[in-house]
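Removed: one protein chain of the complex. Kept in place: all other protein chains.
A and B are the chain letters, set down in written order, and residue numbers restart from 1 in every chain.
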Amino acid sequence: MDYSAAMGRSGVFLLRALLGLSFSLKGMQLLVTQLYKIGVLSLIIIIVSGLFIGMVLGLQGYNILVDYGSEQAVGQMVALTLVRELGPVVTALLFAGRAGSALTAEIGLMKATEQLTSMEMMGVDPMKRVIAPRFWAGFISMPLLAIIFSAVGIFGGMLVSVDWLGVFEGAFWSNMQNAVEFEGDILNGLIKAVVFGAVCTWIAVFQGYDLIPTSEGISIATTKTVVYSSLSVLGLDFLLTAVMFGSI
Amino acid sequence: MQAYIEVKKLSFYRGHRSIFKDLSMTIPRGKVTAIMGPSGIGKTTLLKLIGSQLKPESGQVLIDGVDFTRLKRKELFKARAKMGMLFQSGALFSDLSVFENIAFPLRAHTKLPEDMIRDIVLMKLQAVGLRGARDLMPSELSGGMTRRVALARTIALDPELIMYDEPFAGQDPIAMGVLVQLIRLLNDALGLTSVLVSHDIAEALSIADHAIIIADGRVIGEGSPAELKSHTSPLVKQFVNGLPDGPVPFHYPAGEYEMDLVGMDESAS
Partner (left out) sequence: MYQRSVELAVGVFMLLGMGALVFLALQVSGLSMDSQKDSYKVYAQFDDLGGLSVRGRVSLAGVTIGKISAISLDRESYSALVEMDIYKEVDNLTTDSVASIQTAGLLGDKYVAISVGADEEFLADGDTIFDTQSALNLEKLIGAFASGQVDI
């Protein structure tokens, strides 16, 4: 009962957040500020994680493939793994932990200290002023972060396999280019990232807006954000993979 | 006495618990009205109902003749520009400076040029005596200062009505004195209607022109502070004089004390 009521509330909430974006100068400024907080400040963790995951993939891939004499295929392995799966999924998990929890806590604290209520009393809709810019910023940032993650990861894989382990660079790239399809792999990966971004931000912002305004409520909601986001991302990833790649 | 706010037969439930049942009251224009009552009887809820943040189950809230319970969301946001509410915690926006906090309602509701906004903000800050604190962030303010900044923000748009939610709670005597004086001064200087909700009887009665005491979801006493002090109802007497026991019992409902001690309470077995 409670659960389906919360689902209903979150649905209405999503609609109002989506429609709440204002394209005025002021609205855009708010959006840019949130893009900075959500997107730019997540860049470091995304770039560092992407680099290391790409390097590990390169190393592991090389060690497996070298036994079959096909270490040239390490490029396509790294690229496909990143673009199809790890890019969107790991970025979404990091995003939920880094930006999602911060969003929940921030909005929750604004609610607990009556900032949202006082905004309403001043005749300013918090959906427009607070929620919508944050929602859209998350929605825009997440795919960009996932793409950057994949690109940096592929660079990391190249660093290890080409510069360190001595895979021939031409073969590394040409095998990759033969195997990776723009529509089939990169666009599908991008669609995943867009879906994950929307879901993670939705969960984070809603948990913040709907929480019980006490310190305990904030801590519970922050935990919920990370847990629900991670589970939804992994579950949705399976569904999307089945739809996108399952029939091939 | 001309009414500014009229609450008519207001009923409100939280879950199945009735908070207010057929509550009716009148708040006079241009006066300071104190709404008092024991804690936990929904004084803050009443303010939220007046400000239409909560919708009542039935009844009307007329402010200056307009029924706020019937307004659409957009109209409501517009109508709220002429009312201000001071929250218990101050509710300053923690990511904006003192200056920006006060400029916020101005920027939201008016298209004034930047230099005029600056002048208005400084005037309001001067009125609460905090012009020197304009560049501080809310986290750097003391409790009393926070409330004064919040008050400056509340009067930024020159509202007709200000609602104070427990303005004196948790303040030291000096800050409390400053606030008492400010509320009175602002009310008289700006010609507005003030409603304050409090359980600090002494302070509330000292500035109120009119006081309403609520208990059990209804009005039990109403009148000027002097009238209330000589009220005959035992409930009003207990509250105004701050007696620990009376119609509002000291004990939360429980079984017989001695029986409980020897472990023979029927409800425990």
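Simple rule for what comes next: contacts are C-beta pairs under 8 Å (C-beta built on N, C-alpha and C of every residue); 3 or more make two chains touch, one makes a residue touch a chain.
What you see is a predicted model, and the numbers here were worked out from it, not measured in a lab.
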**Request:** Determine which of the presented chains are touched by the chain that is not presented, and list them.
**Result:** A
**Request:** Would you mind spotting which of A:151, A:165 or A:220 touches the chain that isn't drawn?
**Result:** A:151
**Complete:** The one of A:35, A:102, A:221 or A:240 in touch with the missing chain is A:35
**Where the missing chain touches subunit A, by residue** = 29, 32-33, 35-36, 39-40, 43, 68, 70, 79, 83, 141, 143-145, 147-148, 150-152, 154, 173-174, 176-178, 180-182, 184-186, 190, 248
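FYI, only the chains that are shown with their structure count from here on.
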**Message:** Nearest whole angstrom, what separates the Cα centre of subunit A from the Cα centre of subunit B?
**Reply:** 43
**Prompt:** subunit B touches which residues of subunit A in the complex?
**Reply:** 26, 109-110, 113-115, 117-125, 129
**Request:** Could you please specify the touching residues of subunit B with respect to subunit A in the complex?
**Result:** 48, 51, 53, 73, 76-81, 83-85, 87-89, 91-94, 104-105, 107-109, 150, 157
